[in-house]
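Note that one protein chain is taken out, while the other chains of the complex remain in position.
Let's look at subunit A:
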Amino acid sequence: MRLELREITKRFGDFTANDAIDLVVEPGTVHALLGENGAGKSTLMNVLFGLYDADGGEILLDGERRVFTGPGDAMAAGIGMVHQHFMLVPVFTVAENVMLGHEQVRGPAKLLDLDAARAKVTEISDRFGFHVDPDALVEDLSVGAQQRVEIIKALSRDAKVLILDEPTAVLTPQETDELLEIVGQLRDSGTAVVLITHKLREVQAIADTITVIRRGTVVGTAEPTATQEELASMMVGRDVSMTVDKDPADPGEPMLEISNLTVIDPATQLTVLDSVSLEVRRGEILAVAGVQGNGQTELAEAILGLAEITSGDVSLDGEPLAGRSIRENLDAGIGFVPEDRTEDGVVAAFTIANNLILDLYDREPYSKRGAIDPSAVADHADEQVERFDVRTTSSQALTGSLSGGNQQKVVLARELARDLKLLIASQPTRGLDVGSIEFVHKRIIEERDKGVAVIIVSSELDEVYALADRIAVMYHGRIVDIVSPDTDRDTMGLMMAGAHGDQEEAA
């Protein structure tokens, strides 16, 4: 089926997310929609899928104009979508998830025909070699298997156009390869595939056509043969360097020492960290790599004291951190950039100025005799806004009005304002534009060069390679290995899936 979008426009208030976007997807091809986070790719696809109403433009399928008022319409018309955050009910089985919304019934009582759903799952699963058990509970499946269930879900509705929204964000490199292989099979069977991504490597590997979107408009199309630099500069709108300049590390004494750290999640009783031991020295960056949800978040939180330590020791500069409050840990010189900046990093309803003193509000000069001194706070804010290049009209603007990149700069400005011994940054550049990524990376390397011990938690291998002096790979709450950054991607991918690396330890 040939899909054509004409002049699709979508506004949110004053903000135009999609500005007259034209797009044609031919059957039996993979069309990559490339753009930075926030460029409007997902908005466009949500319009196509009937989740958003367009403010203008039309959707044509095989030349015929269609209007979708909801995802049900879009699916009935043959459009399937695999969302970035899986739309699967965790407590349902695979078959129940696949049948949901278009259930077959049987018998006079019209009860669910689970056998038919099972057969459908098995048939599609066998056709593409997915190895998915129709009776498995979705919550028991690995992320890669859940994604295959999503694809089965779309195919079981006879999707002729399949939209994959950032499908590789949660996959290991090997799972990514498997997914790309599946995409190739789908294309060969005549499906039109739209691949939404900001990862250049995948685009080059699989795409037949590339459309680049920037700030809600199509800035051009490219051939799959284009180089990464060419694609990146189209995405960003200027020349970008794909590497981070940094001098070799000059590590000093150990600053953070962790031995046999174990954390059990009190809610689920799952062991999220399983005897993790590592050390980070002054003036080096240790990157914690791994697929999301393998204990990295808990590691960062346990060091700061946000997660309760079940057993094991953590010490900073020789002093044990266990049993101390988070406040004491911050005062001891830990800087913490949380994973979810809008939830945990900033108070969106506060001004930038107030967010910048969240950890200093009760100190001189911001607070005098128990009252906050607004002019000192404002002066501090103006200074930091300039130093960290926060793009805002005023330091008194609400933090929630800033873009993700600028919010992250506020978080960094606040955390780096204290004298640090250890900086922990979780997913420091997630969702940021290339310009902000460069800025954040530069700041982190500056901290390292000042002799701060740095831990970066990142699920983006590119970022890990760009920053790390050593890489700790985590899988299922354990450290698989600690390796040097010249380890190749394949080995790294295997370790991220739990296999031990063959390399000798670089630590």
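We take it that a residue touches a chain if its C-beta (ideal position, glycine included) is under 8 Å from a C-beta of that chain, and two chains touch if they have at least 3 such contacts; residues count from 1.
Assume contacts and distances are computed from a predicted model.
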> For the chain that is missing from this picture, which UniProt protein name fits: "ABC transporter permease", "Peptide/nickel transport system ATP-binding protein", "Carbon-monoxide dehydrogenase small subunit" or "Cbb3-type cytochrome c oxidase subunit"?
Replying inline: "ABC transporter permease"
>> Touch as defined at the start, partner being the missing chain; which of A:67, A:111 or A:372 qualifies?
In response: A:111
>> Please identify which residue in A:223, A:386 or A:490 touches the non-displayed chain.
In response: A:490
>> One chain is left out of this view; which of A:30, A:81 or A:472 touches it in the full complex?
In response: A:81
> Quick one: which of A:136, A:306, A:376 or A:397 touches the chain that's been left out?
Replying inline: A:136
>> Contact with the hidden chain only, please: which subunit A residues?
In response: 49, 51, 70-73, 75-76, 81, 83, 86-92, 96-97, 99-103, 105, 109-112, 131-133, 136, 139-146, 153, 172, 174-175, 178, 264, 269-271, 274, 476-477, 490-491, 493-494, 497-499
